[in-house]
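Before anything else, here's the structure in question.
Left out: one protein chain. Kept in place: all the others.
As written, the chains take the letters A and B, and residue 1 is the first residue of each chain.
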Amino acid sequence: MRYLPLTDEDRELMLDRIEVAHVDELFADVPADKLLKAPLDLPRHKGELEVERMLSRIAAKNMTASTVPFFVGAGAYKHHVPASVDHLIQRSEFLTSYTPYQPEIAQGTLHYLFEFQTQVAMLTGMDVANASMYDGSTGCAEAVLMAHRITRRNKAVLSGGLHPHYAEVVRTSSHLAGDHVVTMSPDISATEDLLAQIDDSVSCVVVQTPDVFGNLRDLTAIADKCHKHKALLIAVFTEAMSLGLVTPPGEMGADIVVGEGQSIGNSLNFGGPYVGLFATRQAYVRQMPGRLCGETVDADGRTGYVLTLSTREQHIRREKATSNICTNSGLCCLAFSIHLTLLGNKGLTQVARINHANAVLLADMLAPIAGVDVLNETFFNEFTIRVRGKAADVVEAMAQRGVLAGVPMSRLLPDAGLDDLIIVANSEVNTDDDRRAFVDALRQSLSN
Amino acid sequence: MSNIRYTKDHEYIRLDGDVGTVGITDYAQHQLGDVVFVELPSVGDAIVAGKQAAVVESVKAASEVYAPVSGEIVEVNSAIEAEPAVVNEDPVGKGWFVKLKITNPDEFAKLMDEDAYKAFVASMS
Partner (left out) sequence: MLNKQGRPTTPAAAHVEHRETFTSNRALQLEEALIFDVGREDVCGVDFDEPAPFKARLGAHARKASTGLPGLSEPEAVRHYVRLSQKNYSIDSGLYPLGSCTMKHNPRLNERMARLPGFSDVHPLQPVSTVPGALELMQDLSHWLITLTGMEAVALSPKAGAHGEMCGMMTIRAAIEARGESATRRVVLVPDSAHGTNPATAAAMGFEVRSVPAGADGIVHVDAVKALLGPEVAAIMLTNPNTCGLFEKQIVEIADAIHAAGGYFYCDGANFNAIVGKVRPGDLGVDAMHINLHKTFSTPHGGGGPGSGPVVLSKRLAPFAPVPFLKRDDKTITLVEHAKGTQAAGRITAFHGQMGMFVRALSYILSHGSDGLQQSSQDAVLNANYVRACMADLMSLPFGNRPCMHEALFDDAWLKDTGVTTLDFAKAMIDEGYHPMTIYFPLVVHGAMLIEPTESESKAALDLFIMTLRDLAFSVKRGETERFVGAPHFAPRARLDETRAARQPVLRWTPRKPVLAEAAE
């Protein structure tokens, strides 16, 4: 077995030293009738070549984003990640280290976490950010709990433009905590009246921009009314790259900003691992969940970094912790941070412009097609179309023609009567050929 | 007779008329280590004996500060919020947490006096 260094001779010598005759004597506390005598009825060990063959065969059954015209988004996005990112995150010292509990020999991790926190704060226009969450949706649920702690109220209002899965995650955790959630109906055109929902009983309002339909939203008026009633505005995004081109939530008065960071530095991975971004105002730092890295000095006066404010966390506070979270998304936030460092403000603006330009190009090509309506007034790289017939069938038919066209809204919300909507995402990876293929496949799929 | 009393959770209360000054003892600050954060109640809050009155945090631990007696908060020491190190440097002096107007003097009388507390601490080590 290539991963096990001990030889049978080593094992004998060690058992002698421990003064037991057989390794099962070390398992003496296991009830005797429960100890398995032989390995379970499962396949035996395999060499690298064989494992590689088995898994490659399974992988080959999937249609991959890079091999087809690809327009699927709604919470996860296909972008080009520079080769150096994946190379760097595979450095042994990043890949195979643990949470930086011994800061003297973990300055590499702590240093990039400090940079990551700063990058996220700058990107969102907020004061501080934590060292990442599992993903955007879990971050969103944590943000609601945080707002309840700060306001000492327990009613959250969720915009109808919030990703339905995010709303579901919030409702699940709120149900468990005994909190109250008001979910607005799906708001395709960003015209819902959230202001009417805000009063002194509300802890927070959760609004996504760009929203799940792709619309851009101004949050200023909502923030103002929230603050008048001592409630918090939680701003959500699922497409981090949008922040290169649109007004950041911090400038619109958001108190907590959460988002999915997958777009920058990370692959699609069929849904994970991703990286949740979480930022807030300085005043709320001590109510923030998750790990935090801070700057300090060592015994010789040199600048260094440590995990700090950990009394908020479960290993000290136990049942009084701000959250039960123990890990962050370490390597995924490193990938995010490296990619963003390669981009800088200049590159981020450029790639965001290309995303927007490609979306505008496709929207303009779709507008004249009979039986297709582009619903958005504004958008970044994602918009919603209404098609004749069932969107899920159209998307399926387009997939059979080799085009992955987007997400039918019915996949996210099956019972909302939105069976004719498709959310279409664009990015810098899409070419003119991709867009032509999209239009052709759509026309053919509609006429059937 | 001294006007200071102690709890088994290492809070002290010094009584001046019907106003008690509450903080943590020197033993407590020593056990906690460097205090880095203090969370205080608001003036006007009604506090019940044995229930949480404040929170004190060091780098490695977070502890509740319980009210030794019941009463209403009449003053909080914002100076220790700004500079928590004072709790370590002068816990029974400048490092006090809250002042409360006590409602039930009997509760005070039942607490440990200086000698009893010293014996209690000695029994812990």
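Keep this in mind: a residue touches a chain if its C-beta (ideal position, glycine included) is under 8 Å from a C-beta of that chain, and two chains touch if they have at least 3 such contacts.
Being a predicted model, the structure only gives us computed values, none of them experimental.
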Chains still shown that are in contact with the chain withheld from the display
A, B
Contacting the left-out chain in the complete assembly, out of B:Val59, B:Val74 or B:Val121:
B:Val59
Touching residues of chain B against the unshown chain: what are they?
34, 36-37, 57, 59, 84-85
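Heads up, the rule we're going with is that only the chains that are shown with their structure count from here on.
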Find the geometric centre of each of chain A and chain B from their Cα atoms only, then give the gap between the two centres in Å, rounded to an integer.
44
Would you pull the chain A residues touching chain B in the complex into a rising list?
286, 310-311, 316-317, 320
Inside the complex, what are the residues of chain B that reach chain A?
36-37, 57-62
